[in-house]
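Beneath this line is the structure, given in structure tokens, with notes to follow.
Every protein chain of the complex appears in place save one, which is left out.
So that you can tell them apart, the chains are marked A and B in the order they are listed, and the count of residues begins at 1 in each.
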Amino acid sequence: MLTKEEIDARLEELKDRLPESILKELREELHKVKLTEEALESIIDEVLKRYEYAKVEPGEAVGVVAAQSMGEPSTQMTMRTFHYAGVAELNVTLGLPRIIEIVDARKKPSTPMMTIYLEEEYARDREKAEQVAREIETLYLEDLLEKSEIDIVHQRVNLYLDEYEMRRRKVEMEEVLKKLGSVKGVSVEAEDNVVSVVPEKTATIKELRKLENRLKGIHLRGIKDIRRVVLRREGDEYVIYTEGSNLKDVLRIEGVDITRTKTNDITEIQRVLGIEAGRNAIINEILDTLNEQGLQVDVRHLMLVADMMAVDGTIKAIGRHGVSGEKASVLARAAFEITVDHLLHAAVAGEYEELEGIVENVIVGRPVKLGTGMVELVMRRELEEAKEAREAE
Amino acid sequence: MKLTKYEKARIIGARALQLSMGAPPLIRLSKDMHEPITIAIEELNRGVIPITVYRRMPEKKLLGEEE
Partner (left out) sequence: MVVKELVRVPPDRFGTKLEETIMDILKRGYEYRGRQEGGYEGKLQPELGTILAVTKVLDIEEGRVIPGDGAAYHPTTFEMLVFKPELHEIVDAEVVEVREFGAFVRFAHFDGLVHVSQLTDDFIVYDKKRGALIGKETRRVLEPGDRVRARIVAVSLDPEKVTNTKINLTMRQPGLGKFEWIEEDKKKKEKGE
């Protein structure tokens, strides 16, 4: 039987031949079982074999394979999609529309959503978690009103505050009055739950109505863009789901676990956390969407897609306005979409075609530089003597 | 140096074509070896094919790989 140390020592030797993640997994698994030296060797051999086999050889048409690997499950999806699966009471776009959204690199997702994890101390305590949730959810004055009315005779706007809502959202009267006090050109009178706002100058109906709308839109607390918050218990911790997304501001809230909190707005992630985070977000979002539909796609295909979208430091869409539209080769661009425009522009600008890519070479009818087509062979001259040697034999 | 599957295919293909076009084989042929492809594969296995693979690296530098 081998000891754990002996196994580790043997695995250490494989450092150059296997990636860290595989070694780690292997180490953990091997520690669970009793092994003889022979068994270990045969396991290692098998792992190495499988690993080598899983590698992609130079010249492989990875792009085409990735496209097929994603395209096929996508056709499965179109059949049974457009129904929105809800996380708690929130609507989230899923399935093919979501995939299209990701790949098109939309500036805003159709249903922005955040999953906010909390730090240990907040996550366990419902009270504290609710407190954080309240801090995050945007609250406009309108949300607290039972009703509002315009009193022309007395030249004022009456706001009837809803006591139940006030209690539920833990808003104090003072807070409301303080906010209203900062509005210019009006004086505020409070009586029970009725707040009257009186303009200093005599106002017309139109002006009063305008004022009413302005008052309703007063931002009391919370983070902009986050319209709704749902608190859910997951396992032994509370997690906040939000409708709307504002990663930058949410990360500033105390009690939020910034290492796990995420949003489905990929461009926002890229903006706030950088391009590498953006790339990972693309991979995770596509993978999650596919998995949610019960479809298995190898991550490496998604990684390739994400890499292509993220190479130049910002997230580009796949397609005419992004990756395909920015190719260097005229013919490659023309082959994709809006052929005539590309050719015309190239002719006017005097563009040069290097004929290096696949599409270009297919167009002009040359062997493509892919697979066997990219192998360059050169005859060595040792054959010259061969004949004489053969004759001498 | 390990050849990729594409390199192997290309070498065997080119060599078999050469053999079929009259190039002298570089191994002693046994009686059951008639197919140029069989001969080419055997030549490759023995490492006697006088063909070098050029691998173009991203920096456009040429890297000659001995077969």
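General observations
Criterion: a residue touches a chain if its C-beta (ideal position, glycine included) is under 8 Å from a C-beta of that chain, and two chains touch if they have at least 3 such contacts.
Just so we're clear, the structure is a prediction, and the values are computed from it rather than from any experiment.
Partners of the chain left out, restricted to shown chains and counted across the full complex, are A, B. Residue in contact with the omitted chain (choice from A:Gly181, A:Gly313 or A:Pro367): A:Pro367. In the full complex, chain B touches the hidden chain at residues 10, 14-15, 17-24, 51-52.
Remark: the residues of chain A touching the chain excluded from display are 367, 372-373, 376-381, 383-384, 386-387, 390.
The rule is simple: only the chains that are shown with their structure count from here on.
Inter-chain spacing, taken between the CA centroids of chain A and chain B, is 48 Å. By the touch criterion given at the top, residues 4-7, 9-11, 13-14, 24, 26, 50-56, 64 of chain B touch chain A in their complex.
Residue ranges of chain A in contact with chain B, taken from their complex: 57-59, 371-372, 374-383, 386-387, 390.
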